[in-house]
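With one protein chain held back, the other chains of the complex are shown just where they sit.
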């Protein structure tokens, strides 16, 4: 039988705070190129950037009942992460649920399904990453788990894990790794800053990264004219 | 042989006027969760909101001839609804046809195919909901019906039926139901207004809607810790 | 073995200059309705319009090494056109590569794959047409061709061919045809200008284009009432 | 509120009997190229061919309750046609429901969703056309209409309309037209038989259909060598 | 850095043996409707049925190197489960790898990507469930994990978990649950056997399951004629 887990351990707020302004691509790289949700998870408006611990929620297809249950489990700073138990693009979430989440200080919604009231959510400034914008209404008949591990858009998410979402999509970081990955993210940003300056000045990645010898060793040849054209 | 029906009965203008500002999701709910066009029908710019009676138009794949025929059947306040007779994403419609429709007071286009001149249509403020933005040109060789019932993006649309379209997509309301659904839409909005205020104040949907007993009856249990983690 | 062709012939700059403000749909029509890339090639921000000669680049799935090689082959005014050797939506390109291309005066990127750093690319004003926005990182292990003919999103593109891209998508024009197609594009625009004015004044396409007889000859009939409703 | 219509008018059995062996493509052509369900509707085994009047059934996403209701409305010779009220590929139907339908003499199932027990259904010889084969279980919570007009896979189907399904897909014929379309189908088959013999003997469609002049009038030219290669 | 875990705990062989002939749909239901891989995972030939413990394998897009590593970790009775680290449909696997796995007694392959040599695999009787059949070759450059938990086609799979695959698709059962789910699967089969006999005899699900009152309570009404037609 489904359960609601009430006492989850969240990524610490001070760690979350450090992720302000750190992009999804950076976090994904910093943790070894894992944790990305599928590319169909798009923000309903841009630009948008949020970070926070996940409250996880399963929902039956065409049934948003458990989102109401999950709302109660959300605290200020959380991100609600919802996945249907089979693929569905119905409009599970709209401006009323967003009002409820905003009143609790929730930072945003990640849902591998549809949402509605996109114009109002945009005006409210409540960010959502979803598979679709679709008005189709849902019922309230079937229970499912809240705050248990889920697979959302191809990524494994445990309650309390860190979610970062921006214009590029959504990434999850294991709670235990969040501090270390933040450090690595900042290191990566620092490294990239130096490279960016050199590239802006006209230096080539081929030279900065020392790629020419390796390319030649692989057999790449430069020719003035295409021999087959 | 295809026909053009010239004497369709339109949803009355005073009823249409009432739909100003009423969202697609609200209308869809008010009429019992039906009438939505598929989620791939997206506006080419946002925000956008229109309501009006449908002029319906079939087109052959890659052939926009009948849109020219349908334009003549459109009056001020109408919405042109176009469906290909087999799936096609070609660019059936661009700024010239939009100019023609705007000169007649037509409110917008709903087409389960592609459109082009998206930048110009956006500048003109002529709203379009389509399956794709795609420049592919079309021919003028094959005739088809205008103002006969069609299936557009999965929804059955009769000429004169009410179309409402906004950032969430497109919904159709049978002409005979348009007045009653408007009333129900306003009632729904009123009810939601009250709920919204309570949610904004921090009350939970679980309590407002009295869900707790029903959830318990279904077997939902709350636990402090996940027994399997 | 893969090669990099260094001495490609580019569409002449003075011809390219003429394409400023000429839309993709117009160019596509002017050259006989060919050369369009598939409709999934969408700009990461709107509005956007660029024209320039193609530098072509193949990349292995999940491997962006050759983009670094291609950057060196790009000159001011060029457009980089990238295609994976099998379908892939990984994030091959981000703000560092964009910085490098901008420092060289490159006008934009067309890639039948994913890109990342969409928010930063938007701020930088570096236009990109892509299949996806997706952060997934790539490796640098496999070499491939630069400046050889490629198929990108269904269109055959030779290095130096003219690329035009705007809100409607992307079109390619053979280098040898670029001057003639520019002339035809301008002629088409001129013709459309006249039609636009007449349509805005309320004239119908049916009359402007003289369609009524041809429609009747095909058998189209006008009836006051639908006989089957 | 949803209803079950018990007294539908079915396409007459003697007309249905005439459709034995008449292919979907022939029927579709005979009725003027309309009535096809979308190409994603595929048979779970091949070859298969059925014809019969439709019993129509709506189901909520992830909820197969109404199929049980619809079974009771099915008579010998019928075809059950099921459509979800929003897109869903769950496994609504398996060998138990097939056993029930077979015991009533039902000829097959057409469902714009998923089915399961594909191997058993194949052994049983119960033909199904579906969007997916997928085991995902469904609930029994939400009521919907039986024997009201529906849109299934893009086609409008009224209860009692004639359904024909084979390896090519599914087509619907309005009950009132079934006799006339059968006649036209047979005429078309007869015509095609003569053409087939001539084609088999080596005559060309270009000559049989007299296309050469029309092609030339359109401007088609024959050249020995491609001028651009 | 990626690792290969050599000492995984497998679902016991005597439990696996019990799953012979137990269908995916039954197992999925018996464990509470979870564990299904996505519906795009289709067998390359039908019928096919296998059960066995998972050896899990990550692969980079377009890179099948780790499959060679995973082969060594496979024992008789195992099922190899492969997932790309980003979506890819390349042909990671063909008859040579199948020969190697067959020589080790491996029962089949589950891969959320493409395979090739489909005709030969069919002749060999080596069953494969995949996303695509596609010849595209792969490189051997990037390492990844073997026998660590993965997400494959939307399902979370740990090494040693039980995989069952048949014509309906693929389901995973946690190793710790495999014995209990087998018992429940057999119980379900027994229950269904009784129902099947009653349905075959003409009894209705409506009566066997006692649905009539609940339907009426929900408001379902039976009418002789559709009031709106």
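Order of writing sets the chain letters: A, B, C, D and E. Residues in each chain are counted from 1.
Just so we're on the same page, a contact is a pair of C-beta atoms (placed from the backbone, for glycine too) under 8 Å apart; a residue touches a chain by one contact, two chains touch by 3 or more.
Not measured: the values here are computed from a predicted model.
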{"item": "Contact list for the unshown chain, restricted to visible chains", "value": "B, C, D, E"}
{"item": "Touching residue (missing chain; options E:69, E:180, E:195 or E:211)", "value": "E:69"}
{"item": "Selected from E:24, E:38, E:79 or E:118 as touching the chain missing from the view", "value": "E:118"}
{"item": "Of C:20, C:124, C:151 or C:200, the residue in touch with the unshown chain", "value": "C:151"}
{"item": "Sites on chain E contacted by the missing partner chain, in the whole complex", "value": "1-8, 65, 68-69, 71-72, 89, 91, 94-97, 99-100, 102-104, 114, 116-120, 122, 132-137, 140, 142-143, 147-149, 158-159"}
{"item": "Residues from chain C at the interface with the omitted partner, ascending", "value": "33-34, 36, 38-39, 85-87, 149, 151, 154-156"}
{"item": "Residue ranges of chain B at the interface with the undisplayed chain", "value": "60-63, 85-90, 134, 136, 139, 141-142"}
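As a working rule, only the chains that are shown with their structure count from here on.
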{"item": "Centroid distance [mean C-alpha coordinates] between chain E and chain B, Å", "value": "40"}
{"item": "Centre-of-Cα separation between chain C and chain B, whole angstrom", "value": "30"}
{"item": "Shared interface positions of chain B, touching two or more other chains", "value": "33, 36, 39, 149"}
{"item": "Pairwise touch network: line, ring, star, complete, or other", "value": "other"}
{"item": "Chains that touch, pairwise", "value": "A-B, A-C, A-D, A-E, B-C, B-D, C-E, D-E"}
